[in-house]
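Only a single protein chain was left out; the remaining protein chains are all shown in position.
Up next is chain A:
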Amino acid sequence: MNNIIVFPMVIPVLTGIFLLFLRRHIILQRWVIILSLLATMIISFIILGQIQTEGILRLDFGDWKPPFGILFVADSFSMLLVLTASFVATACLIYAFFSIGEAYEKMFFYPFVSLLIGGVNGSFLTGDLFNLFVCFEVMLLASYALIALGGKKLQLRESIKYMAINVVSSWIFLVAIAYLYGTLGTLNMAHLSVRIAEVGQTPILTVISILFLIVFSLKAGLLLYQWLPGSYSAPPPAVAAIFGALLTKVGIYALFRIFTLMFYHEPSITHTMIGIMAAITIIGGSIGAIAYNDIRQIISYNVVIAVGFILIGLAVGTNIAFEGSIYYLIHDMVVKALLFLLAGTMIILTGTEQINRVSGLIRNYPVLGWLFFVVMLSLAGIPPLSGFLGKVLVGQGAIESGSYVLLALGFLSTLFVLYSLLRVFLNSFWGETMIMVDDEKPLRKGLVIPCLILTLATVGLGVGAEGISVYVIDAAKTLSNPEIYINAVLNN
């Protein structure tokens, strides 16, 4: 029992509601949301420290002991993600202050972002499946609104598709929950895990697990990613960055939880399927990333590739691979936000998304060019930066368990990531400059500073990997030994 772990969800949600009343006071709205996010970050950090000393924390709402009540559970895995999510969201919001425009700010932009973060944090923390559904819906409703906000034709068109797909996937989620409740009579994740271990993972349970796989694959963009590039390229850069960094990661988190805690008894079926899906995702994402000239499409497909790579770790399923996936997940949240922000800055500065219509940007905006260079290296996994460790550890796990195909595809995808971004870099940043010094739009500090913060974070994550390795190792240990989680939840 520890009340502190409710705050990462409650602070953003209450802030979101509070901000509704400050519609006309833009400056005040900015201060309130930034302070609330900083508070969330600090609290997440404190919780992360507490987990190291006291073990996994849990909060039973209304003092209903599990498995009867609903509860929040905080282990290292979820808290690392909550911390990263709050951090990335802060950086994206600073970017939004300078780029989003007054019309958005008066149309409840900040409340929606705040609610989105509340939903994301809630999904990371919840300990039972139905609350996972509820938190997903909070997050999704906010995201529907954020895609449509602004009311451009493209946005409305994409938001209709995005909504239709997500409503149907939420339906599958409900159906899966219904069947699971019908067969096992509980929805508490730890209790489910115990019951599944008792009865053995019978075929019907495997089928239900595949239903969950479909749902979360849709949300994570694993194999079923066709909606992703369209919807992520419609909203303005700050929103796209928050989406690219947070939304798919929640799906990935849910996949990890479900398939390491509950349905881990039939890896030959479920984990093989995840492996195949991850492989196809990587191939499809790579093709997409090199096929387009539209920079927003290129980076959206990069999100898809990363999803495939992270899930290799789950498919392989060794302790080392889990560690690698967690490192890569944290790295990816930071770097994808940075990539979306940089691409957004390029679009703001040049007014076009087509990379072949722009050239020589590095002469006009050297800082932007070098930041893009760093993010490219980081995504490709060049050693001092944050992508390296995740890739190495996932690779090591894949070798240990003999999944050489996945290993090859995973590392091949790196080449495609590098190629697709190099193409942007060579086309847009190198060559003769096409912007005269006179019509050069000034690169405002407000747009660069959040990018700098995120770049420092990716360098810091790479150089200071020792610092977070304690937490990552603990998180991977909890993932590969479900009993730790179960004991923490069910022992009163």
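Quick notes on this structure:
Note that contacts are C-beta pairs under 8 Å (C-beta built on N, C-alpha and C of every residue); 3 or more make two chains touch, one makes a residue touch a chain; residues count from 1.
Criterion: contacts and distances are computed from a predicted model.
Chosen from "Putative tricarboxylic transport membrane protein", "2-oxoglutarate ferredoxin oxidoreductase subunit beta", "ABC transporter substrate-binding protein" or "Na(+)/H(+) antiporter subunit C", the protein name that UniProt gives for the omitted chain reads "Na(+)/H(+) antiporter subunit C". Residue A:Ile160 is the one among A:Leu35, A:Ala103, A:Ile160 or A:Ile287 that touches the chain missing from this view. Checked against the full complex, the one of A:Ala178, A:Val367 or A:Leu415 touching the unshown chain is A:Ala178. Per the touch definition above, the residue from A:Met9, A:Ile33, A:Leu132 or A:Ala145 contacting the chain not shown is A:Ala145. When the omitted chain is restored, the residue from A:Val32, A:Val134, A:Ile214 or A:Ala465 that touches it is A:Val134.
The omitted chain makes contact with chain A at the following residues, 130, 133-134, 137, 141, 144-145, 148, 151, 153-154, 156-157, 159-161, 163-164, 167-168, 170-171, 174-175, 177-179, 181-182, 187, 229-230, 297.
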